[in-house]
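The structure under discussion appears below in the form of structure tokens.
Yeah, one chain of the complex is gone here, protein chain that is, but the others are all in their spots.
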Amino acid sequence: MYSFTNDYSEGAHENILKALLESNLIQSAGYGLDEHSEKAKVILKNVLKNEEIDIHFIPGGTQVNLICISSFLRQHEAAIAANTGHIAVNETGSIEACGHKVITANSNDGKLNKEMIEKILKTHSVEHMVKPKLVYISNSTEIGTIYKKQELVDLYECCKLNNLILFIDGARMGSAITSKENDLKLSDLVNLCDAFYIGGTKNGALFGEALVICNDKLKEDFRYNMKQKGALLAKGRLLGIQFEQLFKDNLFFDLATHANEMADMIQDELVNLGYKLLIKSPTNQLFPILPNESITKLREKYAFGTWEEYDENNTAIRLVTSWATDKEKVMELIEDLRSL
Amino acid sequence: MYSFTNDYSEGAHENILKALLESNLIQSAGYGLDEHSEKAKVILKNVLKNEEIDIHFIPGGTQVNLICISSFLRQHEAAIAANTGHIAVNETGSIEACGHKVITANSNDGKLNKEMIEKILKTHSVEHMVKPKLVYISNSTEIGTIYKKQELVDLYECCKLNNLILFIDGARMGSAITSKENDLKLSDLVNLCDAFYIGGTKNGALFGEALVICNDKLKEDFRYNMKQKGALLAKGRLLGIQFEQLFKDNLFFDLATHANEMADMIQDELVNLGYKLLIKSPTNQLFPILPNESITKLREKYAFGTWEEYDENNTAIRLVTSWATDKEKVMELIEDLRSL
Amino acid sequence: MYSFTNDYSEGAHENILKALLESNLIQSAGYGLDEHSEKAKVILKNVLKNEEIDIHFIPGGTQVNLICISSFLRQHEAAIAANTGHIAVNETGSIEACGHKVITANSNDGKLNKEMIEKILKTHSVEHMVKPKLVYISNSTEIGTIYKKQELVDLYECCKLNNLILFIDGARMGSAITSKENDLKLSDLVNLCDAFYIGGTKNGALFGEALVICNDKLKEDFRYNMKQKGALLAKGRLLGIQFEQLFKDNLFFDLATHANEMADMIQDELVNLGYKLLIKSPTNQLFPILPNESITKLREKYAFGTWEEYDENNTAIRLVTSWATDKEKVMELIEDLRSL
Partner (left out) sequence: MYSFTNDYSEGAHENILKALLESNLIQSAGYGLDEHSEKAKVILKNVLKNEEIDIHFIPGGTQVNLICISSFLRQHEAAIAANTGHIAVNETGSIEACGHKVITANSNDGKLNKEMIEKILKTHSVEHMVKPKLVYISNSTEIGTIYKKQELVDLYECCKLNNLILFIDGARMGSAITSKENDLKLSDLVNLCDAFYIGGTKNGALFGEALVICNDKLKEDFRYNMKQKGALLAKGRLLGIQFEQLFKDNLFFDLATHANEMADMIQDELVNLGYKLLIKSPTNQLFPILPNESITKLREKYAFGTWEEYDENNTAIRLVTSWATDKEKVMELIEDLRSL
């Protein structure tokens, strides 16, 4: 049984494990104040071509989202997200548990745009309603799509005009930024939002996300909020070591590129074979629509998720590739798709 | 420079790293539903001689504390802790951020007893005050002391009588349970409290704590609360693998025993040399009182924390040993203490 | 200028003011433990034909909603409401500020039904999402509609079957229960939900809502939660005195009947004159659609709210009558509508 269920089925890239082993018994300071974390920040600032940003390494994505929103907003302020947004659906009310409403905009492609934001602002103008203050987007989105540079430029302009914070969930930033359709550089993001994060968990790390705070006003006392939410890892070095490796020698980008290539191969074949796609994905999450019998047959050899019922006889499934996806298994899947 | 600053300065025991390496590319289910996590639970249930308990692996101690209290209590209910309790002092208001007050009792030895609980109950009897509902203790405590079996028996009886939940923070449970003065078995805890956890971070793991919920009433929907607080690790296998190793072949106990032995050697020598102790510690945290000049001298070769000013010329410092503390370095420290 | 903007433009019924005056200097116990509050509870239990219910008097409706949800739910549990529900839209995120998500169902008539609930339950089945636990409905709803008895019977059956709490916001319960289309008795509610409240603010009181908790499991420690949220009024007698008056001699029902009659007169005339209604209302809130010019003309003499743009030339407005609405002013409005 081979799994295309998600991009966190395997451990970490061997460079990371090697670095963990080599540094294992060297004593270091706790809570992210160690030399590896410092070095990883220097490397990342170099990649992002900016010295002024604040970088924090945080164990998981839900943590980053909730800490940022809790730290950035006042009690009556709310976040805006797409109806598919991870914070709106899949984090068990973590944002609400921090006291903040998530206002959703219905979106067909998992993305937000200026018009959606403005419509929400128009209907939230009095003190009897929450005050929208932060726009949460994901890149790549929860359904595999990505933001083009101009889309981000427009969105951020709208945010600045309306005194809104733009925050980008980058749990799958690697896949977004190495997509064939992408026209953004990672370093562009520093100027196109107030804060974003770069996901390690889903791109070669054991765990860990690198949060980048670009807006000076959001930097103060951030570590207090990390600690309060239980995200200041005692052995913070673990995070530093991993990001040091990921951003040395292009590893992060190479791993994401591999995941995308594996996905492209599968999606191209699905299109060749005449299958419909729920959405055409330029990244590592695919949403093809297959006959129910074919799905049953595929499940004999492969694990993957069901996304939604398409019609009586067909269902959209979700196939996810990762930095560790075996090319031979992908070839095998393609063969199996052909012979369905 | 050798550090006695804390017990999380090093990485993990080699068995753990080896197991991580060996399983690295084997695909497994996410969020703690993998085979390693399942196997680790079986092993732990065996060690704890109980099949009915619920076990959850959680990345860090602050997370365990806040998730438990948030999951176990209603909004108007409060936790009771010693004034030195970690949740009362060193978690940046994490419990309050979940909406609950921490009522503190002044304690000389970091421990709570029946009298302290009853006194608090007596002064919290009306709806104008919070309702005490959970008693939080640490074993070993934040100042190195441990609970004897009878103390826990008495405390739990008091709790049950007063409809209070007894929760034990076991970030340093290894050190407590392997202390020369200890008369508790780890498996005793299942019958002496409602929930407790066994710390991995400070005893040989990269990170991770094993929460044990003994009281059936506290089990329902616990994973919802883990997810909400960002503690449901995508690659949950990391936690399973580590606890599998720690509780195979007695490793957990061996590591803690080493830490205690190293501490005992240092403390014995300090006493021999006539130094006073802020508190006599049976575990891996020591609090000797040294002349300020001696401290300055020691800092040339060793890193350690300052605890509190004792008088004009003397200061209590904090020395911590770990599973990884090098015996040669301990011998060297002893030599240096002798020649002060 | 006469206002049809809302049903809280005036003070209180004269009986209430008289009772406040008469009892003014008689000393009484604080925090709702006074004789008037006790007496009002006895009267209400009599009206509701049930001795087992718990009754609490609370200054305002937003307070009732947030205290109930905060007291009834665990941290990971959520409320379900119609998209028009007051807690979903018009309480500045008060429920989220208590830590709970409000899941909304799109509803054309402001009401929830079994199908909507079941659909939400179906999509909220795992710990990565909040757990729906409470169904919030309003009667009358925010757009003037009411629940028929069978609708409540069905809804409550669905709730009990799915372990959900049914809570009814009765800010305008008077108007609902005295509507010509209503087939519910106030006392029926005790058996058709877990908790509900009877609004005084919008039906003749200066302020105050009477919360009725029917489900025994929700009664414990409720006053702690009232106090915590600042709703335990020092001079609780103010609330007791008002509800004593409202439920003596049928006053509550008479006042609401008047409001409904005034609304019926207006709505009937609007229909006669051929105006469309956004929704046909059996209660004291009307939503007629008028030409923009007519609206401008009416605003010269009357104050009222705009509800939503209907098309380029027409707008839905909101007219609200109250226990204090002057019949002569209603006749005048009708004349003015005729001569538009």
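By letter and in written order, the chains are A, B and C; residue numbering begins at 1 in each of them.
We adopt the following convention: a residue touches a chain if its C-beta (ideal position, glycine included) is under 8 Å from a C-beta of that chain, and two chains touch if they have at least 3 such contacts.
Bear in mind that the values here come from a model prediction, so they are computed numbers and not experimental data.
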item: Option from A:28, A:201, A:228 or A:242 whose C-beta touches the chain left out; value: A:228
item: Residue of C:20, C:43, C:121 or C:190 touching the missing chain in the full complex; value: C:20
item: Interface with the undisplayed chain - residues on chain B; value: 75-76, 78, 89-93, 95-102, 127-130
item: Missing-partner contacts on chain A, residue numbers; value: 70-71, 74-76, 98-99, 127-128, 130-131, 221, 223-228, 232
item: In chain C, positions touching the absent partner; value: 2-3, 5-6, 8-12, 14, 17, 20-21, 23-30, 59-63, 65-66, 70, 91-94, 97-98, 201-202, 206-207, 224-225, 227-235, 237-238, 324
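By definition in this document, only the chains that are shown with their structure count from here on.
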item: Highest C-beta pair count, chain pair; value: A-B
item: Between chain A and chain B, centroid-to-centroid distance (C-alpha), Å; value: 33
item: Rounded Å distance, chain A centre to chain C centre (Cα mean); value: 43
item: Rounded Å distance between chain B and chain C, as computed from the means of their C-alpha atoms; value: 50
item: Per-residue overlap in chain A, given as positions that touch at least 2 other chains; value: 91-93, 97-98
